[in-house]
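One protein chain is absent from this view; the other protein chains keep their places.
On to chain A.
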Amino acid sequence: MASAVAHAHDVHTHEEHHEHHHETFLTKYVFSTDHKTIAKQFLVTGILWAFVGGLLSILFRLKLGFPEMDYTWLKPLLGKWVTGEAGQGQLDPEFYLALVTMHGTIMVFFVLTAGLSGTFSNFLIPLQIGARDMASGFLNMLSYWFFFASSVIMAASFFLDGGPAAGGWVVYPPLSALPQALKGSGSGMTYWLVSMTLFIISSLLGGINYITTVINLRTKGMTFSRLPLTIWAFFVTAIIGLLSFPVLFSAALLLVFDRSLGTSFYLSDIYVAGQALDHTGGSAILYQHLFWFLGHPEVYIVLLPALGITSEIIATNARKPIFGYKAMVGSILFIGILSFIVWAHHMFVTGMDPFLGSIFMFLTLIIAVPSAVKAFNYITTLWRGNIRYTPAMLFSIGLVSLFISGGVTGIILGNNALDIYLHDTYYVVAHFHLVMGSASFFGMMAGVYHWFPKMFGRMMDEKLGYIHFWLTFIGVYLVFFPMHFIGIAGFPRRYYEFSAYAAFRDEVYLNLNQFISVAAVITFGAQLIFGFNFFYSMWRGRKATQNPWNSNTLEWTAPLEPGHGNWPGQIPFVYRWAYDYSKPNAEKDGFTDFIPQNVPYSMTPHSNLPHENEMIALEKEEMLPHDTTLELAELAKKKEVTA
């Protein structure tokens, strides 16, 4: 059935292709419906946002590391947010909160959701499942432009008089609902809400497309059990997003009502700025339930694509099949389901019923099991491999390490008794920056280095990639590991300064904070190398070959720079899973250490496993008559023999 659809689509885009022969600049690069172009748009926008988000963090890290620093030199950049006379310029405390808030929002949503999932789901789904494009190119284009509009509005909020939203990335009401309580809760918050609404629409449009495409447009032979793990990850991510983003939308909508229509969904019994407000009967906690119902799945929306990318890269570069493919798929699905029923672990100390707290502790700790399984499987994939360190591989191994190091502290935080002390301290900051922030960021970088040749037909410079990796890897550990120490000492998040408290006045804490800040500056500096490498290589990089990493997945069978439609001729068929690396006896079949997915078992009699030999009969019946891509497979083989 699925392949019938694929064929129908096939023909369809072919016809379309003829009509649209003269693409203008506008249709080719701006309002493009080609999934590859859209992916690049997401990527470039995501990278730009990452630099903005990073810069914001440097600004507030300077304050934390050097509390007495003179901010006057930043006045040209920050304007009125630096107060005090020259020589003793101070960062405005509310602007500090705005910086923290925008940093979180930008990184979580714009960089690690749109920039990561948007880029790689778009780029890889059609190419790896063997489709000409997304199910709906038009909706896909809209998805990007909604994201773009959302970005513009969020960026514009920096220039508002009251500054951007400042209530933390979770924007809990009443703080976010009352401009009297916080400047950023005025028009800054309105912009935030509008921007996020557009962002949610963008995510939903993208998600619907990813799901339909994976279900309907797989090429012949690409069964679910042969999907590369990247696609599994993108697929489950899109489903999670589709189910949880609408809840964020309703949370935001009710907040809009409270803010502008005088309703009382979240507000009750409030006396602020010398005035008792009329709101009664609302529940501030309701918002938190709604927010975290998205918020927790969101952390997996951010992480799963990175894990998928890593699976692919680790298998390719260890020259080994990913260990426990079925367990990997199983844990992705299990994590996907569980991620919906643990949200209240962010709310253990909101006064919730202690019994409910117990339930959420059990559910939360169950989710650690599939996470652990994934980590073990990555490690075993390296075991007895033949590991080539491309920059992508380095970042993937870095990801696994960060995922473990940040994941284990989840076990502490999920334990509600222990969480009482640690909640909203830097311990939590350390936890999620390692497990989510850094791990996903590493996944994104790995993906960029790995698929850059497919995107731009050129290679990124490896040496710069190596330097970028090592500085970043060392850097993030130096930044986030010491945060465990000050977190255990009880340091609260979102604090402008700690000097008011006797508990936090010790030179060791000060030194640690200073250390972290310096490490952050250097780590940020290292990203400039990446920025340079990325844009430089786009135009001046070494020309890539068609399959530079000797990889099995379908995208590498497409031409070096595929046009709209991806494969000039017929779409390749798929006969095997994506992980036939270093298969025993492959040499006897004329292959080196990899057998691409489009090579039929009938061509590899020596290396087939017993049950694979049985598949040959099926291949003969169903597939071979149609398949002109065998030539492609044959080509791949010859190339290997000469190499």
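The rule is short, and it goes like this: a contact is a pair of C-beta atoms (placed from the backbone, for glycine too) under 8 Å apart; a residue touches a chain by one contact, two chains touch by 3 or more; residues count from 1.
The rule we apply is simple: contacts and distances are computed from a predicted model.
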| item | value |
| --- | --- |
| Candidate names "Electron transfer flavoprotein subunit alpha/FixB family protein", "Ferredoxin", "Methyl-viologen-reducing hydrogenase, delta subunit" or "Cytochrome c oxidase subunit 2"; UniProt protein name, chain not shown | "Cytochrome c oxidase subunit 2" |
| Per the touch definition above, residue among A:246, A:457, A:548 or A:590 touching the missing chain | A:548 |
| Residue in contact with the excluded chain [from A:488, A:560 or A:615] | A:488 |
| Which residue of A:138, A:159 or A:421 touches the chain not shown here | A:421 |
| Which of A:48, A:78 or A:474 contacts the chain that the document leaves out | A:474 |
| Contacting the left-out chain in the complete assembly, out of A:174, A:188 or A:447 | A:174 |
